[in-house]
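Just passing along the structure, written as C-alpha cells.
The complex is shown incomplete by one protein chain, all other protein chains being positioned as in the whole.
So that you can tell them apart, the chains are marked A, B and C in the order they are listed, and the count of residues begins at 1 in each.
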C-alpha cells in the first residue's frame, strides 16, 4: 500500500508531479500568450496601423487600470474570496483624488488621498468578511452599492473637468517614455511587486495556503485574520490607485467612474487562470488575462467587427478560457493519480 | 422612423397637443403655486444640472414648488418608476428628457390622466404621450450648422465620421439622418464623405476609446462630428494628447466650460450648442403656460417666456428654443456653463 | 433564559431569519402607510406589484439555484436577449401568440447552456454565468443593435399594466401569486424540494442518498432560463419596447433579494417566504423613499446596507448566543 521502499519503481518518480504542475502553469501562460500573439498578428495584418506607436500607446493606456485591478482581485480570489466592490471603490477614489487636485492639493498628497480611500474601502470589506463572517460575495456585493452611493452623495451631478486639474497631472496621465505610458509602467511595476510578494514572501504564500485549505491553515496556526485583512486592504488600495490613474488618464471624473467594472475584472482574473475557489493561480496570469481582454476590445473595432459583437466575443472567450483550464486541470490530476497510486 | 428609435411601424395618430383638452386663453396669467418637477435622463449629469438651474429659477419666480429628481442610470425602466411617483404626488407638470421614446408612454398616459402636464425637452417621446416638446433647436438647423462647421474646417472635402451618444437617443439619430440627407442633396458637400457612425453611449471612457477606434480604422479621416457634450469633450481630450492633434478637425455640440482648454490649445476650432439653462427656462415656462391654460399644445398658440421672449407652438406641439450658438476663440470666454 | 429561548420550538422558528424578514416587511409597510404620503393608496400598491414583478419572478428560481450552492448571474442578460429576439421576430412579422412561447423556449435553451457548462463540464457557476452574462448581453446587441422595437399591440401592453375590471387589482397579481405559491410548494412539500435542500447542504451525502445532483442542477438552470424568458416577454410588453439593454444590471438586485431573504450563499439553508418578503421589502423601501423625496443616492446606500445587515445580523446573534452558552458552562 505504500509508495515507499517496498516498491521504489512505483514511487511518484522525482519531478513527475512538479513537471505536471509546471506544465499546467506554463501551459496557461503559454495559452494566453499564444492567444494574444494570434490576435495581434491577425489584427495587424488586417490593419497595420494597429501596431503603430500611437495605437500601442492607446492599448497600454487602456490596459493600465484593468491590469492594476486584476492584480488586486487576484490577491483576494486566492484566499477563496472575491471583491465585487472594486468598481465603486475606483469611482470613489477617482472622484476624491480629482476634487482634491482641483482644490489645489499637491499631487503627492492627492495620490495618498486616492490610495487611502481605496485602502479604507478594502478594510471595510475585510472587516465584514473576517469579523462579521459574511461570505465575501455577499459582503462586497453590499459594499458595491454602498460605496457607489457614497460617490453619488459626494459627487452629485458635479463633474471635475480636465481644465480643473493641474497640467502636470494630466501630462503625466497622457505622457509616455519610449511610447510606453507612465500609467502602464506604474501598473506593470505594481504587478511585479505583487507577484514577488505572492511568490517569495511568507505572507504571500499564506494567502495561497488559506485559499487551498482553510481548516489546515487553522491547524498550522496561520494568522488567518491578519492575512485576510491584508488581502482585502491590498485589493482596495490597488483599486484606489486605479482610481488615481483613471483620473489622470481621463481628466474628467464624474460619479459614474468605474461603474459596472467589477465583472470585467473578475472575468480578467478567471481568464488569467486564477481558480475562483482560491489556492491556485498567479498574478501574472491575471495580468495577461486583463491584457488579453483589453487587446480584444481594442482590436475588434480595428478589425471592423461590428462593435455590437464585441461583448459577445468577450463572453465566449471567458467560457473558452475556464473550460480549457478545467480540461488541463483534469488531465494533470489523472496523470498525478496514476503516478501516485501503488496499484499498477 | 428613427424618431421612434428605429421602430418600423410607429403610430402618430393624434398629433400631440389636444390631450389636455379645453381651449387656450392667451391672455390668462401664469398661475402661482404650481408644483413642477424636472426628470432628466439621469441625475449626476452637468448638462441637466444647467437646465435644472434654469427651470428652478423660473419656477421660484412663479412662486411654485420645484423638484429635480431622477435615476442614477440613464435607463427607461428606472425613469418609469420616477414618473409613477411624480404622478402620484400629483405634480402639476413634469419636465422630462426621455431615455426611450416609447417605454415611458404608459406611465405618462397615467400621469396625464391624473391631470399632470407632461412637457418633454432635449429628448422627446412619441408625440401622443406628451403635451408639448421643447426642442433645443430645429433638428435640421443643428444638422446644417454641424455640417457647415465641418466643411469650413476640412475645406469641404474628405472623410468625416460621427461620434454619437447612446444608439437609441432620438435626437441624435434624427440629426444624423438630417446630415446624411443634406450630404446627399447639397452639391457644396459633394466631396464630404460620411464614413462611419460610432456610439460613445454618453460615457466619457467609451467615447474616448471609440475615438481611438475611429482614427485607426479611418487613416484618412479629416473631421469628427460629435453632437453630444460628453462625446466631443472625450474626443477633444484624446486628440489633444495624440499625434492627430490639429490633423483631424473636431466639431459638434459641447459646453464652453468643457471645451475651453481645447479651443485654447487649438485642438478644436469651433463648436456649437444652445444654452441648456435657457432650454430649462423655456421648458419651465411652457409647462407653466400649459398648466395655466395659456396654451393647450395646439399649433399656432403663442405665449411669452419671460426674458426669453415670445414663442409659438409648432405642429405636433413642438416649441423650439432657436438656432444653436457657435463658440470659438473669439467668443468662448463670454460664456460660463 | 437562552436555554428556554432555544428549547421552545415556536420561539426558535421565530428567531430564524426569514421569519424576521417577514416581520420587518409587514412592520415597514404599516409604518410607511402611516407616515409616507401617497404610499398607502391602492394606486401605489398597484405600482408596487407591477414594479416588483420581474425581480420576484427571477428570484423564485434564483432561490432554488442558490439553495443548491450555485448561482446564476446571467438572468438579466437572458431577459435582454429574449426581449431582443422578440423584437426581431416581431419585425419579421411573427404573431405575438407565437413569439411568446418561443421566447420562453429560447430562455430555456440559454439556461441549458449554463447548465451544460456547470454540471456537464463541472465548472464553477460563478465564472460560467459571468461569461454568459457578457455573451448573452452581447448577442442581444448583435440581434437588435441600437434600435428599439416599440409597436407592440396595445391590448397586450395594456394588460401588463391593467387591473381586473374596476377592482384595482393588477392583472399581474394573480398569476404571480400562483407562481410564487407553486414554487413554495415545490421547494417545501415535494421530494424535489427535499433533493434541492440535500444537494445544497452536502452534495456528496446527497449523491450517496440517491439524489442525482448534477441532473437536478441542470434542470434548475433550464428553469432559470425559461423564467428569464418569461420575464423577457413581460418586460418587453410592460415597457412596450424591445431593446438590447433591457433589464441591464438586474442580476445583482435578484441575487441581493435572495440573500436578503435569508438564503445562504453556500446553499442548504433558507426558505421561499423569506425571499418573497425580501422582494416586497426592497421594492417598498425604494418606492417609499422616492415618495418621501429621498435622493437616489440614499436608495443605493440603503440597498447595499440592507444586504450586509441581512447576513451580518444572524451571525452576530448566533455568536452572541455561543458566548452566552460558553459562559453558562464555565459558571456551571
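Quick note on the criterion: a contact is a pair of C-beta atoms (placed from the backbone, for glycine too) under 8 Å apart; a residue touches a chain by one contact, two chains touch by 3 or more.
Following the convention adopted for this analysis, contacts and distances are computed from a predicted model.
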Of "Sarcosine oxidase subunit beta", "Sugar ABC transporter ATP-binding protein", "NADH-quinone oxidoreductase subunit N" or "phosphoenolpyruvate--glycerone phosphotransferase", the UniProt protein name belonging to the chain not shown is "Sugar ABC transporter ATP-binding protein"
List the neighbours, among the chains on screen, of the chain that has been left out.
A, C
Would you indicate which residue among C:121, C:159 or C:192 is in contact with the undisplayed chain?
C:192
Of C:47, C:217, C:269 or C:290, the residue touching the omitted chain is C:269
Determine and list the chain C residues touching the chain excluded from the picture.
7, 9, 185, 189-192, 194-195, 197-198, 201-202, 204-212, 268-269, 326, 329-330
Applying the definition given at the start, please give the residues of chain A touching the unseen chain.
1-6, 8, 11-18, 20-21, 196, 200-202, 205-206, 208-209, 211-213, 215-223, 279-280, 333, 336-338, 340-343
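The working rule: only the chains that are shown with their structure count from here on.
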B-C or A-C - the one linked by more C-beta pairs in contact
A-C
Just how far, in Å, is the C-alpha centre of chain B from the one of chain A?
39
Between the Cα centroids of chain A and chain C the separation in whole angstrom comes to 30
Which residues does chain A have that touch at least 2 chains other than itself?
152, 156
Junction residues of chain C - those touching two or more other chains
145-146, 249, 295-297, 300
Using the touch definition from the top, list the residues of chain A that touch chain C in their complex.
82, 128, 132-135, 137-139, 141-150, 152-153, 156, 260, 263, 266-267, 270, 276-277, 306, 308-316, 318-319, 322-323, 326
In their shared complex, at which residues does chain C touch chain B?
37-38, 41, 43-44, 47, 51, 91, 145-151, 157-158, 161, 235, 238-241, 243, 245-249, 286-287, 290-291, 293, 295-297, 300
In the complex, go through chain C and note every residue touching chain A.
71, 73, 117, 121-124, 126-128, 130-139, 141-142, 145-146, 244, 249, 252, 255-256, 259, 265-266, 295-305, 307-308, 311-312, 315-316, 319
